[in-house]
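Only a single protein chain was left out; the remaining protein chains are all shown in position.
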Amino acid sequence: MLAHDLLDTWAHLHSPVHRLDARVKLLCATVLVIAILATPVARPWLLAAWAAMLLAIAGASGLPARWIAKRLAILLPFLALGTLALPFVPPTETTDAWQLAGLELSREAALVWLSVGGKCLLALLAATLLTGATTSAALLRAAGALGVPRTLTALTGFAISYLAALGEEAGRMITARRARGRVRGTARNLRVAGSMIATLMVRTVERAERIALAMVARGYRGRMPALTVQRAPATQVAGGAAFVAAVAAVFWLGVRA
Amino acid sequence: MSLIAIDDLRFTWPDGTQALAGVSLTVQEGRSLGLVGRNGAGKSTLLLHLNGILHGSGAVRVEGRPVEDWPADELRATVGLVFEHPEDQLFMPTVLEDVCFGPLNQGLSPDEARVRSMEVLASVGAAELAARAPHHLSAGQMRRVALATVLAMQPRVLVIDEPVMALDPEGREEVIALLAGLAQTKIIASHDLEMVLALCDDVAILDAGRVHAQGPACELLADDALLRAHGLRTPASLRKG
Partner (left out) sequence: MSKQSDAPGPTIAAEFAWARELSLGGLFIALGVVIPIAFHAVGGGRLGPVFLPMYLPVLVCGMLVSPGTAAAVGVLTPVLSSALTGMPPVLPTLPLMVAELAVMGAVASVLHRRASLPALLVTPITLVVGRAVLGLCVLGAVSLLPPDLLASLPPPMRNPALYLVGATVTALPGLALQLIAVPAVVALVERRPRAPSAMGD
């Protein structure tokens, strides 16, 4: 079963993070991710500050560490590849050279890689915490409330709704194929993969048309309807504003240092 | 005046396959109809003509008026269509939003839609599922919610395609009991002749795009020779000896 625990797996817990209004969470997470991505290369300890914030939030959220680690682990091949490539980037000048365990590394390249790798990891951690502590339904409503166009939230909503079902279908096809024995040879493997993907896509088109029929049968007129949502409690809004201010302050201090 | 009257309905797909070759049948208010037939007989295609999604040649009249003369929203509100696969009808993030989809499209305010949807969910025994994501439900729960999404539009006729497909015996019983308790006139397309016998007063046998017989359920479904001629078998409860 593929893609079955990417969303809503732990959204039913009751931590302070879970109980926050989705709009506040989404806004804070977005601001934090922007700050993470905008962190200059030469400020690695600013990344450490973001990491500390995120770890604190992770702790408060009550999300299982193992689940978070599993989600972050997908980046491992990417991180490993980049790290292993470091020794192959020659230092530009002697002042740039770094002696590490007998290898001569380019200090600049190492810093850059630390920055890039760190940003990817931290951004993913932020996204994981957000999606772990909030139901996808609430996130979609929040996105709409914060100004994301309805078409985009509608498309994402459909994608999220059918993610698990399509993952299951793909998983079943893979299992069925495996049960018929291993396929030897890359070319044959590729053909098999290609035909499975093709079948999956055709079935998905048929499913999409059934969904469209159901929408029309229930009166769809070209605009996705929406229910009203209550206002977020003032304390939460204030807390969110404080968080955003804190992120901005840390960023400003970090960049100026 | 029949609730639904179909006269010589023909329909051909763009690639030339003729799905309906002259279907004629009537549905009386208060007498539920079972539409039975082998795979490929044209049942699902026929159902799509009842709420105006497909248009063939010939006449389809709902409450005496041709479907072409019905405003689209009124027709869809009068003839509620429940499709075969529940997961393809539950596309909103939560059950409540799915059930509210129809009423909101009908012009109800969000509050009115919410109230009506909770009532309908309660009537199908799914009120506690309102905040759940539809695809995390069991098959039986999804069937009930899918039914609720259409019932929320308060249709006069309920058209259902294979209501108990792929349900376990307990789920099947629950859905049959649920359908039996609904006041609307029902048109049920299915292979499950035991269920059709339990729920429908009349039966129409569809084969190769044409209705070959229409009459009371207990009579037609007991006629094994007739059923066999069209790829069906008499349900066990009606078999003698």
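When the chains are written out, they are named A and B in that same order, and each has its own residue count from 1.
Definition applied: a contact is a pair of C-beta atoms (placed from the backbone, for glycine too) under 8 Å apart; a residue touches a chain by one contact, two chains touch by 3 or more.
Source: prediction; values computed, not measured.
**Student:** Out of A:Leu13, A:Leu75 or A:Leu227, which residue would touch the omitted chain in the full complex?
**Tutor:** A:Leu75
**Student:** Could you tell which one of B:Ile4, B:Leu33, B:Leu54 or B:Val95 touches the chain left off the display?
**Tutor:** Hidden-chain contact among the options goes to B:Leu54.
**Student:** Touching the hidden chain in the complete assembly: which of A:Ser61, A:Ser115 or A:Thr135 does that?
**Tutor:** Reading the full complex, the residue touching the unseen chain is A:Ser115.
**Student:** Please identify, in ascending order, the residues of chain B that touch the omitted chain?
**Tutor:** Given the touch definition above, chain B has residues 11, 13-15, 17, 48, 52-59, 66-72, 75, 91 touching the missing chain.
**Student:** Identify the residues of chain A touching the omitted chain, counting contacts across the whole complex.
**Tutor:** Those residues of chain A that touch the unshown chain are 2-3, 6-7, 37, 40-42, 71-72, 74-78, 81-82, 89, 108-109, 112-113, 115-116, 119-120, 123-124, 127, 131, 151-152, 154-163, 166-167, 170-171, 174, 190, 193-194, 197-198, 200-202, 204-209, 211-213, 215-216, 220-222, 224.
We adopt the following convention: only the chains that are shown with their structure count from here on.
**Student:** What's the distance between the Cα centroids of chain A and chain B, rounded to whole Å?
**Tutor:** Averaging C-alpha atoms per chain gives centres 41 Å apart.
**Student:** Show which residues of chain B lie in contact with chain A when the two form their complex.
**Tutor:** 48, 51, 53, 73, 76-77, 80-81, 83, 85, 87-94, 96-97, 100-102, 104-106, 110-111, 113-114, 133-136, 149-150, 153
**Student:** Considering the complex alone, what residue numbers of chain A touch chain B?
**Tutor:** So the residues of chain A touching chain B come out as 8, 135-137, 140-141, 157-158, 160-162, 164-165, 207, 210-211, 213-221, 225-228.
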